[in-house]
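Got a structure for you, written out below as C-alpha cells; questions coming shortly.
All protein chains but one are shown at their positions in the complex.
What follows is chain A.
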Amino acid sequence: MTAAPEQVDRSTDVVDVAREQVLERGVGLTEAQVLEVLELPDDRIEDLLALAHDVRMRWCGPEVEVEGIVSLKTGGCPEDCHFCSQSGQFPSPVRSAWLDIPGLVKAARQTADTGATEFCIVAAVRGPDKRLLSQVREGIKAIRDDGNDIQIACSLGMLTQEQVDELVSMGVHRYNHNLETARSHFPNVVTTHSWEERWDTLRMIRDAGMEVCCGGIIGMGESLAQRAEFAVQLASLEPDEVPLNFLIPNPGTPYEDYPVVEGPDALRAVAAFRLALPRTILRFAGGRELTFGDLGAKQGMLGGINAIIVGNYLTNLGRPAVQDLEMLDELSMPIKALSQTL
C-alpha cells in the first residue's frame, strides 16, 4: 500500500487498470477497485488525478457546468439528518426563513449573470406540501417573466408520483435528491427516513423524464469501504449529476466536532468518484472551501470535476462567484453555455 511508484506492479496497479477500463472503454470501476483507489498512497495522487482528468475530458468534454443554489425555505426541517444545520431536532442557530418571490427572482438573476446555466431551488423539508409547491410554481413563473431562461432544478425532499408530475409540468428539468452516503452507513446519519425511501423518489424522477441529480457528503464517519460502496451505489443509479460535498461541521449538529476531510483524502475521493462514474456530471459542492482551500480546488478541477456550485450555499457561504470563474479561466476550462443544455 505504501509502495513507491517504481515498485508498482503495472499489471495489477489500479491506476493502470483504470486507464484501460475507464479511460479506454468507459467502464466505471467496481467497488473493490474504487476502494483500491481510495487507499492509494499520497505519492500516487498526482497520477490518479491526471487519469481522472483524462477520463473526464474523454467522456464528458472540457466544458464546466456552473450552477447557483438558493434556499427557498430554510430551517425547521422535521428530519434528523445529522450533518444538517436546518434540522429542527438539533440546537442549531439556524432559524426558519422563507424567501419571497422577488428574492427568488433576484437570486436567479444573480446566478444567470455569472454565466451559470443551472439554478436550483431548495427547501429544507421531508417533502413538499401544497404551499411549497405553489410557491415553487409561482417562483418559476416569476423567473421566466423576468426574462431569465436559466435551467431550473429543484430539491424539495421526498416526492409522491403526483408531485413528480407537477414538477415536470412546471418545467423543472432536474431534481436533486441526495442519497448522502452508503446504504450501509445511512442509518447512522438519518433515522427519520430510510435510504430506500430516497431511492424510490429517485426512480420516480428518472421514470418521469427529469434529470436525476444525486450525490452526497464525504466525511460523515464512513469508512473508506463505505465510501467505495457509495460510489458504486450511485453509479448503479446512473444519475445525470453527482454533487460531491465535504462535511462542514456546523454548530449544534451531531457532527459539529467531526474533523474536516483532509485534502489528500478528498482528492482521492474526487478521482475515485470520477473513475466510478466516467460519464456523469461531477459537481464540486459544499465544503470544498474548507477542505481544499484555493490550491486544492484547482487540483480537484484537474482531477475529474466538471461542474461547480458558484457563490453561496444554503446556509453556509461559498467563494464569490467571480473567484471561481477566474479559476476556470485560468485553467482554460470553458463554461457550458445554455444552448448546449437545451
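Simple rule for what comes next: contacts are C-beta pairs under 8 Å (C-beta built on N, C-alpha and C of every residue); 3 or more make two chains touch, one makes a residue touch a chain; residues count from 1.
In the analysis below, contacts and distances are computed from a predicted model.
> Pick, from "Spermidine/putrescine import ATP-binding protein PotA", "Ligase-associated DNA damage response DEXH box helicase", "Biotin synthase auxiliary protein" or "Twin-arginine translocation pathway signal protein", the protein name that UniProt gives for the chain of this complex that is not shown.
Spelling it out: the chain absent from the display is recorded in UniProt as "Biotin synthase auxiliary protein".
> Among A:Leu35, A:Leu99 or A:Leu247, which one is in touch with the chain left out?
Final answer for the missing-chain contact: A:Leu99.
> Looking at the whole complex, which of A:Thr74, A:Gln135, A:Thr280 or A:Gln299 touches the chain that is not displayed?
Checking the options A:Thr74, A:Gln135, A:Thr280 or A:Gln299, the one contacting the hidden chain is A:Thr74.
> Among A:Ala182, A:Ala321 or A:Ile335, which residue is in touch with the absent chain?
A:Ala321
> Consider the whole complex, including the chain that is not shown, and state which of A:Thr30, A:Gln89 or A:Gln110 touches that chain.
The missing chain is touched by A:Gln110.
> Against the chain that's been left off, what residues of chain A make contact? List them.
68-71, 74, 93-97, 99, 103, 106-107, 110-111, 114, 248, 251, 289-290, 310-317, 320-321
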